[in-house]
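Sending over a structure as structure tokens; questions will come in a sec.
With one protein chain held back, the other chains of the complex are shown just where they sit.
In order of appearance the chains are A and B, and numbering begins at 1 in each one.
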Amino acid sequence: MMEFFQTLGRNTRSSFTKLGRATFFLLHTLTGIIGLLPRPRLLINQLYSVGVLSFLIISISGLFVGMVLGLQGYYILSDFGAEETLGVMVAASLVRELGPVVAALLFAGRAGSALTAEIGLMKATEQLSGMEMMAVDPIKRIISPRFLAGLISMPLLAGLFSAIGILGGQLVGSGLLGVDDGAYWSQMHAKIDFYDDIVNGCIKSLVFGFVATWIALFEGYDAIPTSEGVSRATTRTVVNSAFSILGLDFILTALMFGDD
Amino acid sequence: MGDSFRSQNSLVAVRGLSFSRGENKIFSDVSMDFERGKITAIMGPSGTGKTTLLKLIGGQLQPAQGTVTVDGSNVHRLRRSQLFNLRKRIGMLFQSGALLMDMNVFDNVAFPLREHTQLPESMIRSLVLMKLQAVGLRGARNLMPNELSGGMARRVALARAIALDPMMIMYDEPFTGQDPISKGVLVHLIKSLNITLGLTTIIVSHDVHETSAIADYIYVVSDGKVMGEGTPSEIQHSSSEWVQQFMDGTADGPVHFHYPARELQDDLMSSGKRY
């Protein structure tokens, strides 16, 4: 029993220590972003590997999620004779929830794990240490551009996910199941609010992008520099990102849409 | 005595250095001097913290006690920007080479120049080609690091380490895992760079043969202490049994072949228990 509490205490303490390290890491990363201004090339390279390489999986997933929503929504709504509100249902669920959340989860799986593996490998092969000895700050040179790229990419990817999903829902709803095309759009138009829905969705995806990129980069930077350590860190990135995204989603949803 | 002369002329002076990692004492009260323009080697068995010593000199680790002075300034008292300025004058060759994997050979060698200087691209090109020429890899400039053999990677890393024309260079196990030809090439390069550029050189290695061939002075380190020091010939004829065993590579001696254990017979007889 005593042992249990000792382990518990040790684990709690070590997770606080880790959180502290992660916070310092984040502050250091943020100060490095200013240094990127004269060197946009570093950011563009990372936008490519973080954003462009996630583009395909995000668009295809968005299309399918939208199509499924169109199909399921139609079956449920037609029971109430409310097929015209299909557009509202598809758009609201995508813009408020699925767009930011699913895009962030996919982002954590695609770009996040790649970032952790890349940084972890750089650590294991002494590239980070080597940079330090060349008087180059690896956080500013390596981490900051990746962080900013993640922060920029995430809202764009979530927006794309939602937009493509809404088109996919329309494809199924009005193309396949015969919902009136005008009703699909006009109902959506009337019900989806720019500030309440779109802006809040963007804020969500920004927060998710911030957290997912932070976790991915920190896990890589903090990884035990062996192949096993890196592979564990990669797993932790995906698991921790998923938890954080879903947990934060609940909090943000309560804050944003609570007092309707 | 000769000692005071040495410390006057030394670029790096380590005084009373102690360092531990967790419970493990890596160094206790170690003092060393690294003379300007000379090749000084630190030798010792694997896992005695030789790499740690280089990181302490480079200011990547903080010692528990003692000082490291490089070119007159105490490394661990420097502010971050001062430390970075000092590091620009120190080249370091990591065991793995530590080349940046997402850049080709040329960009790797150009990296410190691009980071620390505002030189025009044409001048960077000439400088990089000269450094690559010095290590004999000018023709390999478009290869990616994963296309290089281990020895070539180390030579590229060497070209990168001398890109900013440092005052000293530290080698971490330069010969480990190299075939005889690569070893020969590296031995030749280290020696010739030391002479032509007047580089103060620190080599950490456990390759007795190669290291004694080029070193001017050798420290033999084990268990966190300096077990012996001197010129290669002094070390060869050291009176210390331990140093003798290390230099000759005999299996048993002061360092036992067996990991500490109770008597074999007792162990065999006590069946039933797992340990």
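Quick note on the criterion: a residue touches a chain if its C-beta (ideal position, glycine included) is under 8 Å from a C-beta of that chain, and two chains touch if they have at least 3 such contacts.
Convention: contacts and distances are computed from a predicted model.
A.B. asks: Given that one chain of this complex has been left out, which of "Mammalian cell entry-like domain-containing protein", "Propanediol/glycerol family dehydratase medium subunit", "Rieske domain-containing protein" or "ATP phosphoribosyltransferase" is its protein name according to UniProt?
C.D. replies: "Mammalian cell entry-like domain-containing protein"
A.B. asks: So which shown chains sit in contact with the chain we cannot see?
C.D. replies: Displayed chains contacted by the hidden chain, ordered by label: A.
A.B. asks: Which one touches the absent chain: A:19, A:34 or A:52?
C.D. replies: A:52
A.B. asks: Which of these touches the unseen chain: A:60, A:82 or A:151?
C.D. replies: Residue touching the absent chain, from the options given: A:82.
A.B. asks: Based on the whole complex, identify which of A:44, A:224 or A:239 touches the chain you can't see.
C.D. replies: In the full complex, the listed residue that touches the missing chain is A:44.
A.B. asks: Which candidate, A:157, A:172, A:215 or A:233, sits in contact with the chain we can't see?
C.D. replies: A:157
A.B. asks: List every residue of subunit A that touches the chain not included in the displayed model.
C.D. replies: 41, 44-45, 47-48, 51-52, 55, 80-82, 84-85, 91, 95, 152-153, 155-157, 159-164, 166, 185-186, 188-194, 197-198, 201-202
Going forward, only the chains that are shown with their structure count from here on.
A.B. asks: Which integer distance in Å separates the CA centroid of subunit A from that of subunit B?
C.D. replies: 43
A.B. asks: Across the complex, what residues on subunit B touch subunit A?
C.D. replies: 55, 58, 60, 84-85, 87-88, 90, 92, 94-96, 98-101, 111-112, 115-116, 157, 160
A.B. asks: Show which residues of subunit A lie in contact with subunit B when the two form their complex.
C.D. replies: So the residues of subunit A in touch with subunit B come to 121-122, 125-127, 129-137, 141.
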